[in-house]
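Excluded from the complex is one protein chain; the other protein chains are retained at their positions.
This part shows chain A:
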Amino acid sequence: MSFVPGQPVTAVVERVEIQKLRQGENLILGFSIGGGIDQDPGQNPFSEDKSDKGIYVTRISPKGPADLAGLKMGDKIMQVNGWDMTMVTHDQARKKLTKKREDVVRLLVTRKSLEEAVKHSKCSYPKH
């Protein structure tokens, strides 16, 4: 997940589809985000590389839409409905997630355990 300038970023991602929940006037997703290119990456407790300025999931409200959809705390969000989330400011990320006209957000998230699962499956079939 480390970012090398000039090279394309590769990651193993999982698709998560979250249905927004209507609470009064607002549509909520049930999680909190942190990070962004205008934030301090060193204080991110979930990133491996402390210069990673991506958007991370910092908190999941239990039994909320995100929890039910399978989002985990510490996930890095790579795309939201097709919009890239690796090089956005904190406010831009918030805006992409809270569009009032959309009921569903489709996220591409990555986490460490995904990489390891792929590695394990590769190792157990060396000839493949």
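By definition in this document, a residue touches a chain if its C-beta (ideal position, glycine included) is under 8 Å from a C-beta of that chain, and two chains touch if they have at least 3 such contacts; residues count from 1.
Everything below uses one rule, namely that contacts and distances are computed from a predicted model.
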{"item": "Chain not displayed: protein name in its UniProt record (\"glutathione transferase\", \"Beta-adaptin appendage C-terminal subdomain domain-containing protein\", \"Aldehyde dehydrogenase\" or \"Vang-like protein\")", "value": "\"Vang-like protein\""}
{"item": "Identified contact with the non-displayed chain, of A:Leu29, A:Met78 or A:Val109", "value": "A:Leu29"}
{"item": "Residues in chain A touching the chain absent from view", "value": "28-29, 31-34, 38-40, 42-43, 58-59, 61, 90, 94, 97-98"}
